[in-house]
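The complex is shown incomplete by one protein chain, all other protein chains being positioned as in the whole.
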Amino acid sequence: MAEFLSLAQAMEATMRDGDTVAMEGFTHLIPHAAGHEVVRQRRKGLTLIRMTPDIVYDQLIGMGCAEKVVFSWGGNPGVGSLHRFRDAYENGWPNKITIEEHSHAAMANAYEAGAANLPCAILRGYIGADLPKVNPNIRHITCPFTGETLAAVPSIRPDVAVVHAQRADREGNVLIEGILGVQKEAVLAAKRALVTIEEVVDDFGPRSLNAVILPHWTVTAIACVPGGAHPSYAQGYYKRDNAYYKAWDKISRDRDGFLAWMQANVIAGGPQDFAKYARRLSAAAE
Amino acid sequence: MAEFLSLAQAMEATMRDGDTVAMEGFTHLIPHAAGHEVVRQRRKGLTLIRMTPDIVYDQLIGMGCAEKVVFSWGGNPGVGSLHRFRDAYENGWPNKITIEEHSHAAMANAYEAGAANLPCAILRGYIGADLPKVNPNIRHITCPFTGETLAAVPSIRPDVAVVHAQRADREGNVLIEGILGVQKEAVLAAKRALVTIEEVVDDFGPRSLNAVILPHWTVTAIACVPGGAHPSYAQGYYKRDNAYYKAWDKISRDRDGFLAWMQANVIAGGPQDFAKYARRLSAAAE
Amino acid sequence: MSDYTPSEMMTIAAARALRNEDICFVGIGAPSAACNLARLTHAPGITLIYESGTLATKPRVLPLSIGDGELCDTALTTVSVPEMFRYWLQGGRITVGFLGGAQIDRYANLNTTVVGPYDKPKTRLPGGGGAPEIAISCGEIFIIMKQAPRSFAAKLDFVTSLGHGEGGDHRQRLGVKTKGPTRLVTDLCIFEPDAETKEMTITSIHPGVTRDVIQENTGWPVRYAASVAETTPPTADELAVLRELHARTAAEHGKAA
Partner (left out) sequence: MSDYTPSEMMTIAAARALRNEDICFVGIGAPSAACNLARLTHAPGITLIYESGTLATKPRVLPLSIGDGELCDTALTTVSVPEMFRYWLQGGRITVGFLGGAQIDRYANLNTTVVGPYDKPKTRLPGGGGAPEIAISCGEIFIIMKQAPRSFAAKLDFVTSLGHGEGGDHRQRLGVKTKGPTRLVTDLCIFEPDAETKEMTITSIHPGVTRDVIQENTGWPVRYAASVAETTPPTADELAVLRELHARTAAEHGKAA
């Protein structure tokens, strides 16, 4: 049953050191404010799962929160590498991390299977590709009807899912619209779910009969953090901050520069900072 | 690429004798007008697939169109038995039919797997139940990660899916809303798809960003048949004709009475009849 | 309040077992009446889900079918049927599933498939529908059925959905982690599974019902719990709300559900 909490309280209530964590978002609705809270609360030893780890995971990795990353495409979209991810993986700074690498199709299916409470997902995948040679979590089953060999991957069952959404009503039901990614699946696959939102509304009012809504009893904690997806975006609220993604390349190249930036912008900051980032981009969103 | 045709032409273009056919609808949006067209065109030897075969399949079976029914719950909802289905299965009138019986979960998963172009679906199902003893299409696989035994069923891949929907735009994209059932999956799992609709609109106008829409290139033929779901209903257009469902029990009990009714109401009728049935119920739908 | 029918007593006794926090998978007929009665009385926060995909629906009147427009109109949202069975039922999100059946045995296994041999049935019933997976995926199962000697059968012709199997730890041995049938409410009494044997055992008898009548309507020698209560009769409020619900339903549909 969803509880409305401050972001700090919501994080304390849902995420522990050593947890397997899925902070999802597919370009849209990436939970950046929640990521910063993880840094401020100095969580350690996390296994970070995400199809498309980008800046928010680069920040967590660089700050030493992670010990493993499960992913299918890791980069700063349209810009280049994730320097902190690479530095940790290749050089062990600030700590060594391991990786488990899949394809998008496999991870999307693995989240779907997690939401469906299955132990594994099956797909027609990875044929002729090298990933099964390096990832022991890609196995195969035989269709008992046709004899076809299909790829199988373990379902994703995170300890915590963290997602950002547009709105919650007073009961704590959460509405998501636009590019949905795998957020609904991540929440339903997880033991606990933290949702940050743009705003609380009395009720959702007139809407599609088939609106994408997470009922309040699927969510552990909700924190209202306007702008909480920045530099990602929230459809109907504000646009993607492309300049930030480009700037990150420079900020993150250098360990000291990275640490200084994190100190100034994350450790010394708070969720209230996100509203002003988003405000700058909201006029353009109309 | 969807073609707009008369119902008769659309049926000629999509369904052949001996086809495997899924005419789906979960209480809502059952394609009754299309079922009547199958009777008028005297299709034979069909394998009829549906989670919840009800009146429309009772009519097809009684008129000798079917040789097999694949289903998970067969009855006249809230009323009782399907007398024509039972007479065919138990007494071979007008011809012997065979059955393949599943659970709802298995069929829903089998449609889903068909839409996903997989040869089979896996589910945690049928445990402790007798259906696997009588249905050789319920088999098992072992999860390659946990060792858990899971049920497997073949995916459903019909030759033709027939569904009813609210609206199409001029390009032939089809919008469905309300109780969705397995119609989207049935269309995507099928080789050919016939969609009857309540109305054609210039475009769908403002709508949910995540509206349930079948793109025109997933549909073979569209026939505009207002009221075409009657005695089922179309959300936003007209209500379910509960009296018809109750009346069917009496009409269908007796072979001669059934044949006389079909002659008068189906053979001698046409898709244009459905608009007036629906009109009677549409005031109440507001 | 003595003027009520056995059917009303059954619905009200079933409704009382539901909790405000329950996420309930509702079947048509008596389960639907019981669940909505609970929602309109002591459990206003209960979440009702119908297999047609309607999540958290609050129908003003009882639906006649599992997919009435009323269920969709008053739902939080409506999902596809594959999603309903995958994410919500198999997903383990349902606390209570409500089942009925044509036949039940002493371990609350249910038959809604055939009377007689499967291939040459004496009576062909509608089939399992959602029941086989409702029976294993919901946290627990409540069953609501009128008692009669043929429907409360010593042996089922066909097991459509698992109850406690052959009793004892049979569910666990099959790898099933949910509780199974924890309550069977009839028009005569309430059964609950014995802690050890899992045989459905009478824990409460509805007012005015005798043990002889119960035995006459049960196809096996019934067992009673060590202490057997008398079911609290319907309160004036329970009866009023249930009757208003039926009256609204009749006015809407032209005939009581």
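Lettered A, B and C in written order, each chain numbered from 1.
Here, a residue touches a chain if its C-beta (ideal position, glycine included) is under 8 Å from a C-beta of that chain, and two chains touch if they have at least 3 such contacts.
Everything numeric here is computed off the predicted structure, so don't read it as measured data.
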Omitted chain: which shown chains does it touch? A, B
Just one of A:T20, A:T47, A:N109 or A:N137 touches the chain that is missing; which is it? A:N109
For the chain that's not shown, point to the residue among B:V79, B:L209 or B:A275 touching it. B:L209
Please output the residues of chain A touching the missing chain, sorted low to high. 26-28, 51-52, 71-75, 77-78, 81, 86, 89-90, 101, 103-105, 108-109, 111-112, 123-131, 134, 148-149, 178-182, 184-185, 233, 235, 239-240, 242-243, 285
If you put the missing chain back, which residues of chain B would it touch? 1, 112, 115-118, 173, 185, 188, 209-213, 215, 217-218
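What we mean here is this: only the chains that are shown with their structure count from here on.
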Edges wherever two chains touch, nodes for the chains themselves; is that graph a line, a ring, a star, complete, or other here? complete
Between chain A and chain C, centroid-to-centroid distance (C-alpha), Å: 40
List, in ascending order, every residue of chain C touching at least 2 other chains. 72, 78-79, 86, 90
What parts of chain A, by residue number, touch at least two of the other chains? 117-118, 209-212
